[in-house]
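Mind having a look at this structure? Questions to follow.
Here the complex is missing a single protein chain, while all its other protein chains stay put.
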Amino acid sequence: MKIRPLHDRVVVRRTEEETTTPGGIVLPGSAKEKPQQGEVIAIGEGRFVDGQLRPLSLQVGDKVIFGSYAGSTVKIDGEELLILTESEVFGVLEA
Amino acid sequence: MKIRPLHDRVVVRRTEEETTTPGGIVLPGSAKEKPQQGEVIAIGEGRFVDGQLRPLSLQVGDKVIFGSYAGSTVKIDGEELLILTESEVFGVLEA
Amino acid sequence: MKIRPLHDRVVVRRTEEETTTPGGIVLPGSAKEKPQQGEVIAIGEGRFVDGQLRPLSLQVGDKVIFGSYAGSTVKIDGEELLILTESEVFGVLEA
Amino acid sequence: MKIRPLHDRVVVRRTEEETTTPGGIVLPGSAKEKPQQGEVIAIGEGRFVDGQLRPLSLQVGDKVIFGSYAGSTVKIDGEELLILTESEVFGVLEA
Amino acid sequence: MKIRPLHDRVVVRRTEEETTTPGGIVLPGSAKEKPQQGEVIAIGEGRFVDGQLRPLSLQVGDKVIFGSYAGSTVKIDGEELLILTESEVFGVLEA
Amino acid sequence: MKIRPLHDRVVVRRTEEETTTPGGIVLPGSAKEKPQQGEVIAIGEGRFVDGQLRPLSLQVGDKVIFGSYAGSTVKIDGEELLILTESEVFGVLEA
Partner (left out) sequence: MKIRPLHDRVVVRRTEEETTTPGGIVLPGSAKEKPQQGEVIAIGEGRFVDGQLRPLSLQVGDKVIFGSYAGSTVKIDGEELLILTESEVFGVLEA
């Protein structure tokens, strides 16, 4: 089962965030606060603004970063997913 | 008796949510929190935006997912139904 | 004496709601919470949106359903009536 | 001295509300809560909406009904008057 | 020193309000609550609405009435003046 | 170092306010509450309204008056400056 989000919403699968300390040591995500990162797995069709359908800026596969309290958690097939509006997404992480 | 919702509202019949655990075991809905899923049984005629009637994105029969506190519960012929605006619906569940 | 509501308001006379249980037994309204149904007895002339007068979707005689706390109660000729904006009405009940 | 209200405001003189019980007995207003009725004694020139001056729907002499907490009370020549925006007026009472 | 108010603001000098009781006795303002009246001594150049500069409806010299808590008090040359937006002014008092 | 404010913001240097009592005695600012006056030392490029860049009404050098709690204080080169949006400025003081 999958979700087709409406309008300007996106579905995000949270990912464990690995961080590198200034000195280069990788800390696995488990010792830290709740991750604020995830991967977009579905996007809505966009929003009507000034009479025109404006498609979203995000794409499926984008790794995104967002606030700790953003969005709503839903359970699909036993998996917790996050549903956000695009405006709740801060930006896209690029390698 | 049935409800014809106004404008951008939809009528939803809550459904029991079955979830599959990562290992594939199906847990019936009864052991969990209140379901956040349902089926659209009626939709409004749409909303006027920038001078044009914009029909809804949802259709009758869509299985939808929404927040726990969304909408208003009404009783029609002894059955509890939920009335939501389309913007309260997160997305459509597809097989 | 009657009320001619302004703009997008409607006047509603609350009705006792009869409900049928799943098994078909009719429960009269008196054993339940405050009814959320009524009949439209007057409607406003509509609202100006984007420079055009948009008439209401509701019509006199419509049986409507609305939230428990919607609208304002006024007394006209000793009768309690409810004044709502159309956007507070969830939908129209049809036989 | 009189008030010329600005924009979409109207000046209302509260009236004592007489109500008739279902059986036809008139109850004078004194035994009840604060009246929510009055007569329009002055109206503003209207409001600019989408670049056009939209005159008010109310007219001087209209008997209006409004919420208990609507508007602001001012004293002119020792008389308490109520200043409301037109949108705070529910409707016009007609014989 | 004088104030040239910006946009849709006006500068008002509060006046003592004299009221006449129904029987015609004039009560000087000192025995009452804070006056809600004043005289406009300066007006702003107006506000841009839908791309056009809309001049104010008020004029210098207008005697205006306004809510007890409206506006901000400033001291100019030792005199307390009130700065209001035009929308905080209820209306103009006319003889 | 100086600040180039963005959009509709202005940078203001607070000034000590001297007031003249009705009888003409000048009270220096130190015996009073926090001054609400200042001089504009930089202005933003304006704001886009209805698709057009609208320049600000204020100019560098204007002596302005504003509410006690308006704006944000920043320290530049050890000097406290105030950053306000133009709409927080009540008006311009003129000699």
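Lettered A, B, C, D, E and F in written order, each chain numbered from 1.
What we mean here is this: a contact is a pair of C-beta atoms (placed from the backbone, for glycine too) under 8 Å apart; a residue touches a chain by one contact, two chains touch by 3 or more.
Since this is a predicted model, take the numbers as computed values, not measurements.
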Chain F residues touching the omitted chain (full complex): 1-7, 9, 11, 42, 44-45, 48, 50-51, 72, 74-79, 83
Residues of chain A (touch criterion as defined above) contacting the omitted chain: 17, 19-22, 27, 36, 49-52, 54, 57-58, 65, 67, 86-87, 89-95
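Heads up, the rule we're going with is that only the chains that are shown with their structure count from here on.
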Touching chain A and also chain D, the following chains: none
Chain A to chain E, fewest steps along touching chains: 4
Greatest separation from chain D - chain, by CA centre: A
Classification of the chain B:chain C interface as same or different, half of numbers criterion: different
Whole-Å gap separating chain D and chain F, where each centre is the average of the chain's CA atoms: 42
Between chain D and chain E, centroid-to-centroid distance (C-alpha), Å: 23
Contacts with two or more other chains, residues of chain A listed in rising order: none
Chain pairs in mutual contact under the definition given at the outset: A-B, B-C, C-D, D-E, E-F
